[in-house]
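Got a structure for you, written out below as structure tokens; questions coming shortly.
What you see is the complex with one protein chain gone and the rest in place.
Chains: A, B and C, in written order; residue numbering restarts at 1 for each.
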């Protein structure tokens, strides 16, 4: 986040009216921030597509009562220690755990970790939030 | 597409540099068109989400050698004639057909048609391209 | 669609109950077809990811009153004639056209065509339905 540049764009009048309504609904206070966010989203998608270093979180839901499962997940974690930044653990209820793993690395490596976790018996769901390291956007 | 409005926005300088590179890669010639497209994509997503009247195409791949299948698909088509605008048929090879159905209606109705088609024995894949009727964006 | 193979799988009982409800809602009549479709969807996604030859449809919405636009789109179409199988045109209303282009080729080439179309002034929206040539699934 450094200096900003001011410039003009020409947008279809009807479209702009709709967009202004949209940004109010999305809680934006300025058009600039809303347009910046659309730009960044497009660029972050590109970073992932092109295999650059990215960041994100892998979210797991599993049943902790399966003892060997926890040990197995820990093993996988150590094997991928280079992409794992930290881990957060939440007890959802008596049985279910939510584990959130912060990751940084290439999309391929992150995908490999995700596959490994998801394939582990006892893991119910495993999803991925993709974001950026922030250096390039 | 009516009159345009010209206005200024302030964008982080580094971000803008990256975005300019992005729009060249995506074959855009002006920033205005690139920003307009990001705006429209956000709005079209919202139209689908909110259940407004939308347009799109349903794409099917199936094996035409299954005779009853073609009859069944035709039946389904007639049942949903209110959302179907037209159909395009392509012979992919000896066995496989690509059928593209242009649709207009509520997302719920289009989804229902898609489910019905996809569930039909012999249909190998069924996907959906979502777009707009153009009236609102 | 050739011969089928019958085999057993073991699924968590509660999950299976939920899945049976899901497949009824999605209009499936057998578990086998529902599972087949999930398998195929995963494989088609992989085909696109790996750059194999795929099929699909590109859906455009534009305002036909812009004369040069139609000429431009035709030019682009000819330039990409190798990936374009056929085109379907629908008059959505006085102003808006829906054009659906059936395509077959590598994902990269299809993406290039889509970018070129989307970047054209007057095109309001351009989306893509990805499917398979059917040969591999």
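Please note the rule applied: contacts are C-beta pairs under 8 Å (C-beta built on N, C-alpha and C of every residue); 3 or more make two chains touch, one makes a residue touch a chain.
None of these values were measured; they are calculated from a predicted model.
Undergrad: Indicate each shown chain that the hidden chain touches within the full complex.
TA: Per the touch rule above, the missing chain touches A, C.
Undergrad: In the complete complex, which positions of chain A touch the hidden chain?
TA: Touch set of chain A with respect to the missing chain: 1, 26-29, 33-34, 37, 40-41, 44, 55-63, 65-66, 85-86, 88, 90, 92-93, 95-96, 98, 100, 102, 104, 115-116, 118-119, 121-122, 124-135, 137.
Undergrad: Considering the whole complex rather than only what is displayed, give the residues of chain C touching the chain that is not shown.
TA: The missing chain touches chain C at positions 1-16, 18-19, 22, 31-32, 35-36, 38-40, 42-43, 46, 136-137.
Here is the rule we use: only the chains that are shown with their structure count from here on.
Undergrad: Identify the chains in contact with chain B as well as chain C, in label order.
TA: Looking at chain C and chain B together, no chain touches each of them.
Undergrad: For this structure, I'd like the pair of chains sharing the most C-beta contacts.
TA: B-C
Undergrad: Roughly how big is the turn, in degrees to the nearest 5, that lines up chain A with chain B by CA atoms?
TA: The superposition gives an angle of 180 degrees.
Undergrad: Roughly how far is chain A from chain C, going centre to centre by Cα mean, in whole Å?
TA: 26
Undergrad: Counting only residues that touch at least two other chains, what does the list for chain C look like?
TA: none
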